[in-house]
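Could you have a look at this structure, given as structure tokens, before my questions?
The other protein chains are all here in position, but one chain of the complex has been omitted.
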Amino acid sequence: MNRKSLILAALLPAAALLAACGSSSAGSSSGGTTELAVGVMSQFQNPNPFNAFSIMDYDVEDLEYPYLVQYNADDQIAPDLAKSWSTSDGGKVWTFHLVPNAKWSDGKPLTSADVAFTWDTILKYVKGPTALDAENVTDLLSVKATNPTTVVFTYSAPLASVLTYINNTSILPEHIWAKYATGNGAQLKTFGNKPPIVSGGPYIPEQWNGTTTLILKRNPNWYGPKPAASEVVIEYYTTPDGLIQALKSGQIDYANAIPQSSASVVHNDGLIVDEYPSVQYLDLFFNMDHPNSSAILDPTLRHALNYAVDRSQIISVAYPGSQPGESIVTPAAQDWDPAVKPPAFDLAKANQMLNQAGYKMGSGGVRVAPDGKKLAFTVIFDNGLGGAGQRAFQILQSDFAKVGVQLNLKTLDTTAFLAAMFGSNNSYTGWDMAMETDAGLLDPGYDLAYFTCADFGSYNFSGYCSAHYDQLYLEQAAATNPTVRRQIADQLQVYADQQLPALTLLYTSTVDVHQHGWTGFGGNPYGALNPMSQVTFETIHKG
Amino acid sequence: MHRGNYVLRRVGAALLTMFVAVSLNFVLFRALPGSAVTNLSHVPNATPALRAALTREFGLNRSLGSQYVLYLWQLLHLNLGVSYFNQQPVFSNLVTALGNTVPMVLLGTVFSIIFGVLTGVVAAWRRGTPSEHVSVIPALGFYAMPVQWLGLMLIIVFGSVLPTSGRSNPFLINPTPIQHLTDVLEHMILPSLTLGLVLYGQYTLIVRSAMLETLGEDYVLTAKAIGYSNGRIIRRYAFRNAMLPIVSVIALSLGFIVGGAILVETVFNWPGIGLAVYQALLERDYPMLQGAFLLLSVSVIFFNLLADLVYFKLDPRIG
Partner (left out) sequence: MLSAQPALPVAEQDAAADLSPSPLRELWGSVRGSPSGMTGLIVLVILILLAIAAPLVAPYPPNTQVGAPFSPPSVHHLLGLDDGGYDVLSLLIYGLRVSLLVGFAATFIASVVGTLIGVVAGYFGGLVDSILMRITDYFLVVPLLPLMIVVADLWGSSLVHIIVVIGALSWTMTAIVIRAQARTLRERVFIRRSQALGASDVRVITRHLLPQVMPLVVANTVLNISYAIFTETALSFLGLGDPVQVSLGTMIEHAFLRAAISAGAWWAVIPPGALVAIIVVACSLLGRTIEDSLNPRLRTAYLSVRSFRMRSAEQARARARQARTQSGGGDVDSPS
């Protein structure tokens, strides 16, 4: 995460001066244009930010629209359109000072009026067309533009995640969007916003073929440092083979987030591979609400099973390059507690714990609980996990069998999986365990929220509900002092590890690859091209 | 009139089948658990407000009956709904995709017909000789290969000389029309070849069977006795007999062009209807899937009807 930070920090001011340095690579450098060809495996589908869905939708949004703040190369919140900010009234009022004389790509001024317009629109239609941004206006009372370079946000209560919410929200040009923010606001979602558009970020989406290819040109009016690449072409590949061939043949300069299992394939070809810990993790969730088998609710059983998980084998077979997991917060997120460590893989200990807890070995090698029921559990599995997930499950299944626990698999595709997991009216019935990946953001509030009662039917995959946990969580959410927040976050992670509503198997990695001809790549859990900052584009250059 | 009667009956039956297919489509996709809401509301910053808003937006809070009526009404206006994932009308998505599929599939079909007929004629005429085996065995072999696997094989063999992904080179900036055309054709070679290879075998076998039947007829023996050349016999008698089943197979096959060879397009990343279906499948984009399968069912029924009518025209004894 912070590997390249020192180098990048040093390069940051120099980057703008170093234009085309060195020999040609895949991107063309003819007639004064420096082209960066990017290959991705997420499809850009929705140019309209109110319809954004795929990760590429968010990545492109990050390149084309200004944000008040962004994450820098150290994954800390840093200035963007807002060059400074302050809080008052106990953290309820935030005042942002914008970069003066900023312009949109069509020359019109980019001011606090645009900021106020965007946030007002979201607030006004939050029950309908702008519902996608509902979370970002949590507890927000008003947004006022007091002068062309000052915006004041007023909240009803102090919140720890204000800057995260601000970072999540792009600023739209009022002079383009105002006419859609009328009536019931339905037009906000039906407006196509197809390239070429009026942009306020480092790049302007110029041409889009509707499916695979998006061409962006450098925005001459951007308020930030001039990026080295004058043109960026983003090409979508449906298969890892297609992407890797394009890399090897030099057709693309940089591939974002290739599958982990393909990292070894590209190592030997003179390409540079960067791995970043991602915010995604693979878990075996226990049903803490209404499992089929009440044995699941026994904490000793859950802890015993944790010893029967061979994390290193699962990683080497299915998710090479990942990190073994235990805490519900990922290492890539802030406030991860490294003291929460996974137990060693120890089948003997698991067997011992189960024996002592009174689960006698029964016929067919399956243990029997004191109430007479076999330890045969129904596991629902998201098909979207693909071959890697299947292999991980097979390893779990065979290891659990060695401690007398039988796992019966039920595979469903993602939509059906979610429906089955939540059950009708969020009753969480019909299953004992669920295998699924999940992800938060850099702000630990997301990972922690996934185990609150309020997240039933949304991101709470365990049906876990504890008053103590919820209370701690609320304290964390209101803790504007980072040190205090960290302490509470640690407490939450330790508590969750004691309660063990889920077994965190591993934290995945994001793998980026680029050609030798380009340098200056840095990245965050989403890679160099990501939805939370455009810092990479300020630092990369040829040579 | 007997003829008119037959035509009317067939058309009527086809329309009825189409209606059944359309309704079946609706039922199948409504039977699915979860919906747009379950999937679309699964973004990192989702809230109950988002789910409620999406439910209203997609009309999922209305009764099933009124959804069905709305579905039929929209169909009549060629409104196939809006894709969950790119918020664009399904109909225009499909039309664009179809425009990419047709040339590629047509090229493959033409290759398969020509090559299949040639090998079938050789196999029938040279029956019992090594030429027959040389014609039939590869035909059978390619016909037996799973098409996605053959595609992967061709990538392995030709990957270094021919493009294996996409419809055109995305990094060819501002090409002239000729350059663009050449580029697209280059990209079309491997997918069309894959299709052509797995399809030609059926024509080989049909032509061979049909010609063998005819070659056993009296009048062929007579023609040989009279002294007509082999070529003439083949063209005027044997091959004519094969026309009917060939035409039938072609007409039936056309119904599946719309299906766009899902497997071929997936392997070669060809942006046609097949790839659109594959991606809609991965994302469970139900309106897209529903629209694509509607299109597929209707065209199958339509081309089956066409095949029946053509067959009837060529052989009125049926009616």
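By letter and in written order, the chains are A and B; residue numbering begins at 1 in each of them.
Methods note: a contact is a pair of C-beta atoms (placed from the backbone, for glycine too) under 8 Å apart; a residue touches a chain by one contact, two chains touch by 3 or more.
Bear in mind the structure is a predicted one, so any value in this text is a computation, not a measurement.
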item: Residue of B:28, B:110 or B:185 in touch with the missing chain, whole complex considered; value: B:28
item: Residue touching the undisplayed chain, where the options are B:55, B:79 or B:148; value: B:148
item: Identified contact with the non-displayed chain, of A:87, A:138, A:239 or A:437; value: A:239
item: Hidden partner chain, residues of chain B it touches; value: 9-10, 13, 17, 20-21, 24-25, 28-29, 31-34, 105, 109, 127, 140-141, 143-150, 152-153, 155-156, 159, 195, 198-199, 201-202, 205-206, 209, 212-213, 215-218, 221, 241, 244-245, 248-249, 252-263, 266-267, 277-278, 281-282, 284, 289-290, 293, 296-297, 300-301, 304, 307-308, 311, 315, 317-318
item: Hidden partner interface residues of chain A, rising order; value: 239-241, 244-245, 248, 259, 261-262, 264-266, 313, 316-318, 320, 381, 383, 386-387, 390-391, 394, 398, 409-413, 415-416
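By our rule, only the chains that are shown with their structure count from here on.
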item: Chain B partner contacts - residues on chain A that touch it in the complex; value: 26, 28, 35, 37, 43, 45-46, 48, 51, 53-54, 126-129, 131-136, 168, 189-190, 192, 210-213, 233, 235, 237-239, 241-242, 245-246, 251-252, 413-416, 418-420, 439-441, 446, 457-459
item: Of chain B, residues touching chain A in the complex; value: 32-35, 38-54, 56-57, 85-88, 96, 155, 159, 164-166, 169-171, 173, 266-267, 269, 271, 275, 278-279, 284
